[in-house]
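Please read the structure below before turning to the comments.
The complex is shown incomplete by one protein chain, all other protein chains being positioned as in the whole.
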Amino acid sequence: MSEHRLPLRLPGPLHDLFRPPPTPGVLGVFAHLDATVDAIQRLQAGAYQSLTVYSPVPRHELEDVLAQPVSPVRMWTLIGGIAGCAFGAWLTLYMSYDWPIVVGGKPIGSIPPYVVIMFEMTVLFGALSTIIGILFNAAHAARRLGTIAWDPRFTNDKFGVFVPCGADKAGAVEKLLLGAGAEEVRRA
Amino acid sequence: MTDAMNRRRFLKILGVTGGGAAALSGCGIGPEPTQRLLPYLVAPDDQIPGVATWYATTCRECAAGCGLRARVREGRAVKLEGNPDSPVNRGRLCARGQAGLQGLYNPDRITGPRLRGANGQLAETTWDKAIQLLAQKVADAKGKGIVFVTGHETGAFGDLVDEWMRAVGGRRIAFESFALEALREGNRLAFGTAAVPHYDFAAAKYIVSFGADFMETWLSPVEFQNAFTRAHAFAAGADSSMAKYVYVGPRLSLTGLSADEWIAAAPGTEGLLALAMAQVIVSRRLARSPADATRLGPSLAAHAPDKVAAQIGVDAKTIERLAREFAASGGGLAVAGGVAAQAANGAEIVAAVNILNYVAGAVGRTVQFGPDLTQDAAGSYRQLAALRGDMAGGKVAVLLVHGANPAHADAAFAQALGKVLFKVSFSSDPDETARAADLVLPDLHPLEQWNDARPRAGVYALQQPVMAPVFPGTMHAGDAILRAAGRTGTFKDYLQTAWRDVHRRHGGGKSFEEFWTAALAHGGVYTEIATRSVRLGPGAIAAMGEAAPPFAEGDATAVVFPHPALHDGRGANKPWLQELPDPVSKITWHGWAEVHPETAGKWGVVNGDVVLLKSEAGEVRAPVWITPTVRPRVVAVPTGQGHVAYGRYAAGRSFNAFDLLPGEPNRAGGRTFVVAVKVTKTAEHVFLATTEGNAREHGHGIVNVLPLAQAQRLRPGKHVFEAEETPAYARGAEEGWAEAQREMAALGGYAGTHPRWAMAIDLSRCTGCSACVTACYAENNLATVGEELVRRHREMSWIRIERYFTGGKDGESLHAVTTPMLCQQCGNAPCEPVCPVFAAYHTPDGLNGQIYNRCIGTRYCSNNCPYKVRYFNWFNYAEPGGEFEAWPEPLQLLLNPDVTVREKGVMEKCTFCVQRIRGKQNEARLADRRLDDAELQFLPACAQGCPSEAIVFGDLNDPRSRVRQLSDNPRGYHVLAGLNTRPAIAYLAKVTAPSGGAA
Amino acid sequence: MAQPSGRVTYDFVTRTIARTLGNPGKGYFLLLGAAVTLLAIGIICLLYLLRYGLGLAGYSHPVYWAVFITCFVFWVGIAHSGTLISAILFLFRSGWRTAIYRTAEAMTVFAVMTAALFPLIHIGRQWYFYWTLPYPNERGLWPNFKSPLIWDEFAIGTYFTVSTVFLILGLVPDIAAVRDVASGWRKKLYQLTALGWRGTNEEWRHFTRGYLYLAALATPLVLSVHSVVSWDFAMAIVPGWHATIFAPYFVAGAIYSGCAMVISLLVPIRKLFHLEELITAHHFENLAKLCLLTGSIVGYAYLCEYFVAWFGGNAHERAAFWYRAFGPFWWATWTMIICNAFLPQLLWFKKIRTNITGLFVISIFVNVGMWFERFVIIVVSLAGEPFERWSNATYNPTWADWGIMAGSFGWFFMWFLLFVKNFPAVSITEVKEVLPPPTKGRPAEAHAR
Partner (left out) sequence: MTKGEWCMWGGGIAVLLLARPVAAQGGPAAPGFRAPVLSQSDTGKLKGPRQPIFFRHDIHAGQDRIPCMYCHYSAAISSEPGIPSVQTCIGCHQIINGTTDSHRAEITKIRSAWRDRSPPEWIRVYAVPDFVHFPHMRHIKVLGTDAASCANCHGEVAKQPRIYQVATLKMGWCVRCHVQRKVTQDCTACHF
């Protein structure tokens, strides 16, 4: 299933990086949130690692059960913001003293008006680095996960759990997922 | 235009390199066009490219004969200034004089001789043919009536015409629309001499003007204004006094604006007032009158104040007070003219005023016969009326007209023109008379020709061409006449021959060549003439009996007055003058009718409503301008507009006030300009293009006025108006500011010491004449925008004259204060920090720089300017052929090459004439010397031109500079000082002499 | 909280919203045609303006800023409610925002795009607009960072960038949702714009966190932007401009006008796209309350201005406000006061708050009133010129002013209409978020169609 993918052909090395051969495993499709949570708990109990959970909306139940660390995007925001503020200060002060021109009897490097620029630059750089942070982290995660099974219903109303596993364990996983209430299981 | 007159060709004629006015070119997109350099064939020894040459000549815009200096760059005259050597104007120049350039480069000038063809149209012809035809027609007409009408000619040209007319059996008459016949007649009545004396305003201690508009149109406005301010301006100190100035007349004119007291006498009764004052002086023995004055006593008794007060409309007490003040001053000067002298009884009014002067002992002191003005050269209306009769009767076969436009001033004359077989016009402007002519022989502009003028006895003003003719197809009328008369030589030879006579008398031992060269350099020869005494003539007493107006003040009396800028209409095709707001009404590009608010209420009219004024002679439709500066039931209308020809700026504009005037001369032989009219409101409405916003300044500190007594108490160092400058809570901010200034003074271009350019404007001297405005237009390439855009207040005038009224309510007397408002070059300029691209910034020498080529036109600076002195280029006024083109070919030749012509979308404003400052700095640097205060005082164009010397420029950081001294004057104040803008312009409060009974 | 009816399930939400993206009908093309026509009129007027100069507009001395800057502030103001609803209410966890925030946010982006045109149009030499940017150049000149116009440039630029990425970020999961139910060329479009979104736990983890920080950044930004716009005026010395209350006053006014505009836009959209079940009277009531609050702040600010002008005793200030209320522009002032301060007081009544037609009418009045507020502040303050009495002038806008203003509406609505027909105008994900999730006890199928 590759419908979610950008309809682009990536050049060679990137293709290898982002579109590796499919990861073997089992995909369970759930209609109910509580069943999904239940399945995840059972899988975790069975020591299955690197689960991928699909959901149409972000749900705190899923976050809770997965117990993921806080996204590093916040560091991107912070660093971007500080860099922006510094850039704003540099921009205004450097450009003022580079060719000093007096206006209205005010000091050449007049901080109060420059605060506005510094503030705007803080927000601009912070926001842009946040976006880049999201893109980078999501892309990074996607690369780590490799090519895994997916179903277009996941963006509508179904939940999904993908368990990477070899063919040997696939049967057990299928059974476990069906037991938790999966509507459908599929091997990849 | 038929002649392909373009700049290239012009330059070729002169053999000029480079040059041309600097323009802020296009939108800066695309490659620059390839420029060509055209070298001189022979380098002229008096012209260096890039360096201005000055030529002295004489102004011919009116009869005053002011000396001119024309600034010539690369062969073209780009600026006119007063000639400091001339005793007439002492280096000063009025708006009309400044605008002479626009006559020179007028795009509507006739470029070559024209002959009326078989189809009735004027067609081009050659000079040879034209002169041959002229000579033949004149020869044919011998005995059938040949008349040459000239303007006010006082020099060699007039003599030449007279000689020619004598030779061919014709006659010359001079025609001036405002010839002041009554003045001559009144002097004849009173003193038995028709001479017009010299009025010594400067020496006067009390001035009463009976309608004489001596600062605008009367005799010698620049000279009189300059002298007047010497007497009237407040100097300083306790013992300082100033001449009180009273204006008498039904309408407060520009000249009246400066008055300490305005006596709105009923039109035509000015003479009664003068006689009543004389009666008081004689009967109370207030002055040492000449012995023969006593015989006036019995006749004067009939004019005692209480007997005539009601007729004049001024109460007897006031008359008595005026008489006492006049006599007590010990240097009274009463002048009569303008509206007063143009009433039907004008001559008697003048005679009455002469009597007042006489009994007060002013004749011989402030009224000096001897250095008489050559007003007799102005002719009289009686002569014109007689000519008109001859023409209508078929008694004139050939009529030649030069320097006059009677067809505009006299509708009957225009009709009678049709009866003349052959009409020749020497006008280079397509005026009404030229349009009716059969042969047009366009004269050179006065700036292109040789001539001379003798404006008053002892003054021989020389006129020399300052440049080659703009239109090579034009010819000096003198040359044309010499050729037509079959004489050899040029007019220059004729002139030199005439000047050999001057050389004989005033040569001072020099050879003629030396004498001539010196005269050219100084603009003429100036000699002193002794005064002579006059005695009361036999007509004086008889005249007193006729002083009362021959008419009763009717429902409405129309007073027709000459427009201060357009005069009788001769300035109408000069956009500078059209766009110059009338100093009183502030209306541009249009005529108006002044109506008192009370009268307007009665008639149910508002500003701009068109009323139909109907006199016995004709009618005009004039939009109403409601103003307290006119007496109730008087409606004042200016001449100047209503041309049917004369060029693109003049034709079809507004109404011709001459239409109201009777065609018959009055007793004095002059024309009557005060007529009874019927007023009818029409449905029409005109949106007046006025620059007036709010006529009252509501105590906002824009103008300040001090009564004389208070001004005399001022001590140096005490600034009466400075109380609000820095409030206590702002002290901290002040210190921070000062600290920042010290820091900046060490940075970049700001390091080191610099001058701080500044100005001081003495409102005691400013009369509101607006000469500075036109001077600025000329110097700084200001665009004229036309009536439609002035209605949207888009005029570009960097300096404007604001005319505020004070008083006039609740029985207070009405006063006017005029103030020039221009960029204040603030030290703490609000306009600067808001510009996003540093187009507005502070220069090290304290100017508010405005860099046109950096400006992107956000207009934020103007919003933040509390003085509202920034002007925006809404359109591309320099676009050739554009709808709003301000300088149609060849008018663009007057552009100052030192000043960038701004393109559309750019903000501009007063720069303190930074190009002149830089020019002076360059000059000083080349000579390794420092700038001297004396050469800076009147550096900017406005200061240079100001006839009252009200504007002084200089370096505020120089403790000895005049501007510094004036800025420290206790009368000094900054406009809107409370905003902490720290302007570089200090205004000195106006001082008024007491107007009530408190004298 | 939103109260969706029982039949509103995840699937219903996806289908309802995806349905709005179907092929448009005649009505849509009529509207789009009208918008493009207006835009064409604006462009023609603009071309004339560029050719002949700004003089074609109604400017007079000293009214050097007029309809164009009025429109600029008006559109910037409109742009404010979008980010307020999407960011501030997000931080405050107001659930009711979910159904309307996308429209508001799109409105923000397009309003900023519209607003940003005006400073470019109104400058005298439009072709040199880039001189205000701090780019290294041969002349070695930089812009003047002390000028509020440069602050404006930075604020508007930042606001446009941030609100655009905010809009796009929120759109990604929704586009993925419609991608997976769409077909044809739209599917291609959505495949491209969904950036490969799958809804994995990793994606959600970064997305939600990033979204939160963006909201946190956008919140002070939205306050700063209109503050900066207000400083264009407040930093000047013109009486009627130079006031310390301008920043909060303008921000409140901006949100006020923005909310009114959201109502004006949502009412027809809801009707046209049959979204009555997703956007309910409850949403409108909340918007109305926001209007009431900000409208009252604006009314209070009006009061303050006059009070301070009188109480401060500054002659210039008094003259300015006297002129404003009783001068030749009294009609503009009173239109503004009635539309902005008095009319919204009707919203105290719940009947009116929940009457959608009534709300729509009031919102239009508020839009008109807010336009006049800017007109009064800008034009009337300048025309009254209380410092230099002589420069007192009048002002009459011309066809160029009106044409370009009409063009701006065309420009805005063109983009808005294109957006609502091609991208989910209601957030699919966030509407789902506030729904009870399908659980075994409450299976979705039981309620589905």
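Order of writing sets the labels: A, B and C. Residues in every chain begin at 1.
Methods note: contacts are C-beta pairs under 8 Å (C-beta built on N, C-alpha and C of every residue); 3 or more make two chains touch, one makes a residue touch a chain.
What you are looking at is a predicted structure, and each value in this text was computed from that prediction instead of being measured.
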Of B:G50, B:G143, B:G393 or B:P550, the residue in touch with the unshown chain: B:G50
Residue among B:V424, B:A543, B:V914 or B:I985 touching the omitted chain: B:V914
Of B:W127, B:F551, B:W737 or B:Y852, the residue in touch with the unshown chain: B:Y852
Chain B residues touching the omitted chain (full complex): 15, 17-18, 21-25, 32, 34-43, 48-51, 748-749, 838, 841, 843-845, 847, 849, 851-854, 898-901, 911, 914-915, 918, 922, 925-926
Hidden partner interface residues of chain C, rising order: 137-140
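What we mean here is this: only the chains that are shown with their structure count from here on.
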Comparison of A-B and A-C (more C-beta pairs in contact): A-C
Length of the line joining the C-alpha centres of chain A and chain C, rounded to whole Å: 30
Rounded Å distance, chain A centre to chain B centre (Cα mean): 81
Residues of chain C engaged with two or more neighbouring chains: 141, 143-144, 146, 150
Shared-contact residues (touching 2 or more other chains) in chain A: 99, 101, 103-104, 106
Contact set on chain B toward chain A in their complex: 737, 740-741, 743-744, 747-750, 827-833, 835, 838, 840-842, 982
Complex contact set, residues of chain B against chain C: 27-29, 692-694, 696-700, 702, 789, 792-795, 800, 802, 804, 821, 830, 833-838, 854-860, 862-864, 866-868, 871-876, 883-884, 903-907, 976, 979
Complex contact set, residues of chain A against chain B: 97, 99-108
